[in-house]
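The structure under discussion is supplied below as structure tokens; questions concerning it will follow.
All protein chains of the complex are present and in place, except for one that has been dropped.
Coming up: subunit A.
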Amino acid sequence: MARPMQVSRYWRHFREKYMLIGGKCENGHVHFPKRSVCPVCGSRKIEEIELSGRGKVLSWTIVRNPPSGFEYYKPFPLALVELEEGPVVLAQLTDVDPEEIDFGMEVEVVTKKIREFEEDGIILYGYKFRPPVE
């Protein structure tokens, strides 16, 4: 496993992973994460857009044999969430009974710990999705 001397590597995605900042091209195509070229029309005129973080479960699975580094969290639900602005995001689901996950289930974004490294390593945070609290 790679050693966790990579603060900059994770920090450079701070805006996407903490604030769900995506991209919107001049023709209105929204994508996440932000790219330099619109994947739909090829436009390079892209502005940042903060996504609402509300969406619906498109498909999901329960990860029982995760990649190394995630053993502590297993089993955990992982889903494709279709955001209300259109883009689909891959993320873990949290605060949910795996039995209750269903197609179209409404979810909202929440910032959570994604992974820890060894004793002196960094802790990664990022977005997960949960059923709306209110």
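Criterion: contacts are C-beta pairs under 8 Å (C-beta built on N, C-alpha and C of every residue); 3 or more make two chains touch, one makes a residue touch a chain; residues count from 1.
Going forward, contacts and distances are computed from a predicted model.
Peer 1: Considering only the chain that is not displayed, what protein name does its UniProt record carry among "2-oxoglutarate synthase subunit KorA", "ABC transporter permease", "Thiolase domain-containing protein" or "Succinate--CoA ligase [ADP-forming] subunit beta"?
Peer 2: Answer from the record: the omitted chain is "Thiolase domain-containing protein".
Peer 1: Which of these, A:R15, A:H29, A:R54 or A:R115, touches the one chain of the complex that we don't see?
Peer 2: A:R115
Peer 1: Quick one: say which of A:I21, A:V110 or A:L124 touches the chain that got left out.
Peer 2: Going through A:I21, A:V110 or A:L124 one by one, A:L124 is the residue touching the chain not shown.
Peer 1: Suppose we count only contacts with the excluded chain; which residues of subunit A make the list?
Peer 2: Subunit A touches the chain not shown through residues 1, 13, 31-33, 39, 58-71, 73, 76, 78-80, 87-92, 103, 114-115, 124, 126.
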